[in-house]
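Before any comments, here is the structure.
Partial complex: the chains shown occupy the same locations as in the complete assembly.
Chain naming follows the written order as A and B, and within any one chain the residues start at number 1.
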C-alpha cells in the first residue's frame, strides 16, 4: 500500500537519507547539525545551533513552509553544562531563527555522542503544513 | 503558510517552550520530568515517573484529552540498571497513571544526562485527539 511522500535531499548524506519527508500535512525533518553547506562547523554551541536552524529552514523552505510550521523540537546535546552556560546565546539564536519567541514543544537530553566529534548539538524538528 | 496550532505553557521554562502543542488532531508533548508544580523532585525513579505522568496529564487535560489519548512514549533514563531494578514500581506508577494497562508504543534508551543532575527519567509522549 504505497503512500504519497515527498522528500528533500541535500548535503553529503543525501544518498543515505532525506533531510525532509512530507506525508499528508506532516513534515518530518532529520536531525540538523551545525555544519553549513560548505562543510564548515563553528566551534561554539550557539553558532552550531544557529547553523542547524538555518539548515532546518532550508528544508522547510523546500516544502513552502517556514519556522512557524515547526511544532516539536528535540535537542540532543553532548554537554548539558555547556548548553546551560551558553543558554542565553543558544536560545537567542533560536529566537532569531524563528523571528519571534517560538511556539513549540521541546525535549532536551544529553547524548553520548553525535555523528562527528566536533558536533555539540543536533536539533530534530517536526513541522505541520 | 501559517498553521493553526494551540500551545499550553506552564512551569519555569514557559517562556522558552510550550509543554504541549496541538496541531490538527496531533498533540505533541514536551518531555516530562519528575519535578512537580512546587519545584520538588522526589529521589526515586518510580516517584519521578509518577510525577512526570502527572505533569503529562496536566498537559492532556488542558486540551480536553486524557492518558488514553497517548499513542507513543519515549523513555530517556540516566541509569538503565536502576530502571530495571525498579521496573515493577516504575511500570506500576505508569499503569496507575493510565488507570489500566496502557495501549501505547514505547522506546527506552539511557542518555548521558537530563536537564538537571537529580533527574532520572524523562518521558516524551505523543497523543492524538
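The rule is short, and it goes like this: a contact is a pair of C-beta atoms (placed from the backbone, for glycine too) under 8 Å apart; a residue touches a chain by one contact, two chains touch by 3 or more.
Quick caveat, the model's predicted, so the values are computed rather than measured.
Every protein chain here shares one sequence; 2 sit in place, and the complete assembly counts 3 copies in total.
Heads up, the rule we're going with is that only the chains that are shown with their structure count from here on.
Centroids built from CA atoms put subunit B at 22 Å from subunit A. Residue ranges on subunit B touching subunit A, taken from their complex, read 1-3, 5, 7, 15-21, 23-24, 26, 28-31, 76, 111-115, 122, 124. Residues 25-26, 64-66, 68-69, 71-74, 78, 80, 91, 101-112, 126, 128-129 of subunit A touch subunit B in their complex.
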